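Working notes for the structure below.
Of the protein chains in this complex, all but one are displayed in their positions.
Take a look at chain A:
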Amino acid sequence: MGTPVLQLTDRGLYCAAGEFFVDPWRPVPRALITHGHADHARSGHGAYLATDIAAPVMRHRLGAITLDTIRYGEVRRIGAATVSFHPAGHVPGSAQIRVEVGGEVWVVSGDYKLGADGLSTPFEPVRCHTFISECTFGLPVYKWPDQAAVLAQITDWVAWAAEQGRTPVLGVYALGKAQRLLAGLGHLGPILTHGAVEATNAVMRDQGIALPPTIQVQRGLDLKPHRGRLVLAPPAALGTPWMRKLGPVSVGFASGWMRLRGVRRRRAADRGFVISDHADWDGLNAAIAATGAERVLVTHGYTTVFARWLAERGYDAGVLATEYVGEDADDSAPESGGESGGEGPGDGATSAGGPGTPDAAAEVEDDTPSAARGAAP
């Protein structure tokens, strides 16, 4: 057999044939990056390779980096490996990375979802021998309703809040979820945004991604004419002095975790909307089947359980103990940080792996002896 196409090291997934890493969590000379969320795209690497669509946000968040770009489907030779990037449907520019060495094909999913979100290039299954899949929502309780139905719920809530004289504030990730919702809620008229959301909007508009008009909530803005308009803000901004200036509000969250009543209640949200940029249970199973892979290695999420499920279905399944966190059920909790291993560089407000303790999502770290995980970067 020889060396596997990709192997797990303390710095991340390593391809010996091409001498590069995929989404490494410690500084490496050469990193291939699936997408710009902070737990996947970290600072300090010598050279980066990402899709042309993902590049602007990465530059915005990581500053001056050596970044080469690649288009979806473009094939490139790196050392003895052949690599290409394929749509993952997670956020604009997000990719699965296909690595072929000596005829053996591995695909690293990064984060992905199957349904079209109206903004990201939709997920395309890539045939492979070994598929490294996330499984943030790898339990059969996670099933997403249609995006159209959720957008209608949000629209109803905005109308209801306006009737109550409240401003509806929706907690969303600043990169991806916010723009996806913007794209789907343009009929509400101009949408107000927190600075962290607006910064990402600006980067995407600059690169030619069309987004409906937004108004940033900032000093000097007269909020009176905007009472009752939808506000998009990162979860970390909710409950801060920033939010107080909005007057009476109704708070909602848009996340896959909102599927669970316990999480909705713990977050004390007035409303929870079930909408995620990760695959649900059925999506994970469908994606894996579509790859034709015989071997599936699962990372961040309910790894042990999902691997056992796959093994029972006849896959050669295993767990890869990475340091990705996917999506965090409690990411808005500023006081809970500091102890989890998943914290990455980048501003907490826009980070998928913000300063939260990965709650349910951190089951990924569950079955790993603490020594193997090392300390936070």
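Points to keep in mind about this one:
Quick note on the criterion: a residue touches a chain if its C-beta (ideal position, glycine included) is under 8 Å from a C-beta of that chain, and two chains touch if they have at least 3 such contacts; residues count from 1.
Heads up, the rule we're going with is that contacts and distances are computed from a predicted model.
As stated in its UniProt record, the chain not included in the shown complex is "DNA ligase (ATP)", which appears among "ABC transporter permease", "Cytochrome d ubiquinol oxidase subunit II", "DNA ligase (ATP)" or "NAD(P)H-quinone oxidoreductase subunit I".
Annotation: of A:163, A:222 or A:312, A:312 touches the absent chain (contact as defined above).
Residue A:262 is the one among A:122, A:165, A:262 or A:292 that touches the chain missing from this view.
Remark: the omitted chain is touched by one listed residue; of A:131, A:302 or A:315 this is A:302.
Of the residues in chain A, those that touch the hidden partner chain are 139-143, 259-263, 265-266, 268, 270-271, 302, 305, 308-309, 312, 329-330, 333, 335-336, 339-340, 357, 359-360, 362, 365-366, 370, 373.
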